[in-house]
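What you see is the complex with one protein chain gone and the rest in place.
First chain written, first letter: the chains are A and B, and each begins at residue 1.
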Amino acid sequence: MAFRARTVSIAVVLVALAAVPPVAAALGQPFYLDLFRRIMIFAIAALSLNLILGYGGLISFGHAAYLGVGAYAVGILAHHGIHNGFLQFALAIGASAAVALVIGAVSIRTSGVYFIMITLAFTQMLYYLGISVEEYGGDDGMRLAARTQFGPLLDLASPTPFYYFVLAILAGFVYLVHRLVNSRFGMVVRAAKSNDARTRAIGFSPYPYRLAAFVIAGAMCGVAGALLVNQTAYLTPEFMNWTRSGEIMFMVILGGIATLIGPVLGAAALLLLEDFLAAWTQHWQIILGPILVLVVLFARRGLAGLLPGGGRDE
Amino acid sequence: MSDALLEVRGLAKSFGALRATDNVDLDVREGETHAIIGPNGAGKTTLIGQLAGNLRPDAGRIRFAGDDITALAAPARSRKGLARSFQITSIYREFSALDNVALAVQAHAGHSFRFWKAARAEPELREPARAILEEVGLGPRADVLAANLAHGEQRQLEIAMALATRPRLMLLDEPVAGMGIEESQRMIRFLAGLKGTRTMILVEHDMDAVFTLADRISVLVYGRIIASGAPEAIRANPEVRNAYLGEEA
Partner (left out) sequence: MDPILILEQTLNGLQLGVTLFLMAAGLTLVFGIMNLVNLAHGSLYMVGAYLWVLFAKLTGSYLAGVALALAGTLAIGVLVEIVALRTLYDRDHLDQVLATFGLILFFNELVAILWGRAAIYAFAPAWLSGHVELFAGLRYPLYRLAIIAVGIAVAAGLWYVVTRTRLGMLIRAGASNRTMVAALGVNIRLLYTVVFGFGAALAGLAGLMAGPIYTVEPGMGEKILIEVFVVIVIGGIGSIRGALAGALIVGMVDTLGRAFLKPTLATVLSPTAADAAGPAIASMLIYLLMAVILALRPAGLFPARG
């Protein structure tokens, strides 16, 4: 029964998201389209992090790196006059996967506190690399030369088709994660999180599975990055700032770790909260900070735990 | 004794100045149930850790079925046919009993780089898991969350997971630890039923279990094996009585 209720919850959320463009148009508020598209893009990033963090127990504080890699892949190609979406997204995915493979190969050999700090350090490394490469804007970043085009099919410069493109990717990734975490592969990753010693004792070496999960999550986040740069039409190393990693992590926790709908709810909650607070005062972070601390201390199950059929059972 | 399934020679492990394992030799024959007993602090846990692959010895060799496994880590030893149950229950608390055992089956059922099909829908994983749960007496509890099982049931689950990996040798670390009298009896009867079909190394405090199940006993005191042989010989051994059994045994 919980399974059914969970599917319905997810469907409701996706349908609600699909309804945003017509509603926004009817209200004459194109801003909402923009806002919810941004929420969905971050939901994709949070979804990818949830795979390794929520289900896998890998506290990666460097996930924003892949937003950056994906964004720069698109931005750099666009800078050189290549606006073909197939090529751009292929590079975004490939580059993110490659970077994740290298970083993961080194980091996953460690655990606990070391792992957190190493993933953080590697992200900063990429951030500094981004800053020091003057040709692509360096510190200041650069504008996206032109939005991505998928041939005659789709031009991301049109707001509404872009919106549904993101929604389709989000829905697709939700389903992908669902299949992954219930597959043999996913079971090993989850088992390794639940009890590492036991997992080794029955005959699994967690390392290759964790690494594979890390690479998949990186690639997914790279897609989010490619979408993000189209959203903002601007490219900056700030995409890779570790505070961004922290934000994404918060979305995962806020929404509920190891749930499918959690990342979406978490992204929505955090971004809406930020927007709301920012309208109130330019010093909104001083309110957000303590709120986050309180959430961590008192609201561990996250928002997904509030929905019918929500919670961790998968 | 080259027909020994497990052959340990000169095993040693120190923690600083403490010699937890002090030049241990051990032979376990195929099909036998070999108990390792000794007072607290004798180094039993350290010894099991080295046999299972969790601790690297400072010196010595371990041969299993003729192969030198000293340098192998735990997962590799499991794949070779060495299973272990933990003294402090170590199961997957968030998964059901059936999921727990199915994972153990999965570890020895081909590779797990399958990304799409639901593992819970695979009969080649679920059927053997169910069968093993029936065997240990947890059949009706298959769908209960492991965290919600009674302590004794969780110990049974430990054994089930070890069995599910189809081992040649089982390392059982205090299988009846923390169990009530009835449950212990049941477990001992169950293990007695396994005798002969699998080789078992049993670390135990419970003398009832030891003398019922063991074909041979080795006594570990301060990291050294002070005696090794048939139960009656051990019972009668004066050194052993002094060091461990006292006069009541």
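Basically, a contact is a pair of C-beta atoms (placed from the backbone, for glycine too) under 8 Å apart; a residue touches a chain by one contact, two chains touch by 3 or more.
Bear in mind the structure is a predicted one, so any value in this text is a computation, not a measurement.
**Q** What chains on display are touched by the one that is not shown?
**A** Hidden chain, whole complex, touched shown chains: A.
**Q** Can you work out which residue in A:F31, A:F86 or A:Y114 touches the chain that's missing from view?
**A** The missing chain is touched by A:Y114.
**Q** Of A:F42, A:Y55 or A:F122, which one is in contact with the hidden chain?
**A** A:F122
**Q** Of A:L35, A:I59 or A:L273, which one is in contact with the hidden chain?
**A** Final answer for the missing-chain contact: A:I59.
**Q** Under the stated touch rule, tell me which residues of chain A contact the chain that is not displayed.
**A** Contact residues on chain A toward the absent chain are 53, 59, 61, 106, 109-110, 112-114, 116-118, 120-122, 124-125, 128-129, 131-135, 242-243, 246, 249-250, 253, 283-286, 288-293, 296-297, 300.
The rule is simple: only the chains that are shown with their structure count from here on.
**Q** Averaging over Cα atoms per chain, report the distance between chain A and chain B in Å.
**A** Using C-alpha averages as centres, the distance is 43 Å.
**Q** Where on chain A does chain B make contact in their complex?
**A** Chain A residues touching chain B: 179-180, 182-188, 191, 194-195, 197-205, 208-209, 212, 312.
**Q** Please output the residues of chain B touching chain A within their complex, sorted ascending.
**A** Chain B reaches chain A through residues 52-54, 73-76, 78-79, 83-84, 86, 90-95, 99, 103-104, 106-108, 112-120, 122, 161, 164-165.
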